[in-house]
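Let me give you the structure first, and then I'll get to my questions.
Removed from the display is one protein chain of the complex; every other protein chain stays in position.
Presenting subunit A:
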Amino acid sequence: MAIQVTIGILALQGAFAEHQAAVHRLSLTIRPVAILVRTPEELAICDGLIIPGGESTTIALLARLSGLLDPLKEFVKIKPVWGTCAGAILLAQSVIGAKKGGQELLQAISISIARNGWGSQVESFEVPLSVEGMKDSETPFIGVFIRAPVVLELSSSPEDTPIQVLARLPAELLPPALSGLDDSDPKTIVALRQGRHLLTTFHPELTPDDRFHEYFVRHCVLSTI
């Protein structure tokens, strides 16, 4: 019997349709099926989950109102999850610059992150990135950064799964408030992996390049089932 792999796309708010289309474009020997997840029942059949870009406060609130918050917290403990932008915020251990009263997090990856670290939409940008371990890694991946979060520090303790940095921004492209850092500062990290979880502060789903989706399905999902 063929193996069926189901990738859930958390579809409460944001750019979920783009992720679904990107997963369906992949040509792997095991073709993943991408479903939109809005209820705990839909989450329960997924082998991996992508949390899309959107507004993290909105997504967190809708998750709570839809009864998905606790199932999501359980899901991240046992299954692979990839967060892009707002999704990256939700996966972090702690967040700076959350709305008054704080924000619910899934705390799947041991980093702290700053919301909207670059400033307003006027400071959104795109830039070619070199990504470690990516197929055709000599071809840069275009990172689209939209009101993107900034990784502040890696807070993993020795007993945690080690964090692997996949891509960094050149320090001169950091926002003016963070200028003067060297290239190895955590704030330059824009893509990382901790065990089966993947995090990008930019939006691979907004480019026609599906290599990050392939990376997630191949290295985070298929390798763990």
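In this text, contacts are C-beta pairs under 8 Å (C-beta built on N, C-alpha and C of every residue); 3 or more make two chains touch, one makes a residue touch a chain; residues count from 1.
One rule holds for everything that comes next: contacts and distances are computed from a predicted model.
S.K.: Tell me the UniProt name of the left-out chain, picking from "Related to Spindle pole body component alp6", "Elongator complex protein 6", "pyridoxal 5'-phosphate synthase (glutamine hydrolyzing)" or "Ubiquitin-like-conjugating enzyme ATG10".
M.R.: Its record in UniProt gives the absent chain the protein name "pyridoxal 5'-phosphate synthase (glutamine hydrolyzing)".
S.K.: Looking at A:A15, A:L90, A:L105 or A:V150, which makes contact with the chain not pictured?
M.R.: Of the listed residues, the one touching the omitted chain is A:A15.
S.K.: Of the residues A:L65, A:L181 or A:I225, which one touches the chain left out of the display?
M.R.: The single option touching the absent chain is A:L65.
S.K.: Given the full complex, what residues of subunit A touch the hidden partner chain?
M.R.: On the subunit A side, contact with the omitted chain comes from 2, 4, 6, 11-18, 21, 31, 33, 35-39, 41-42, 45, 53-55, 57-58, 61-62, 65-66, 85-86, 97-101, 115-116, 119-128, 142, 144-147, 173, 203, 206-208.
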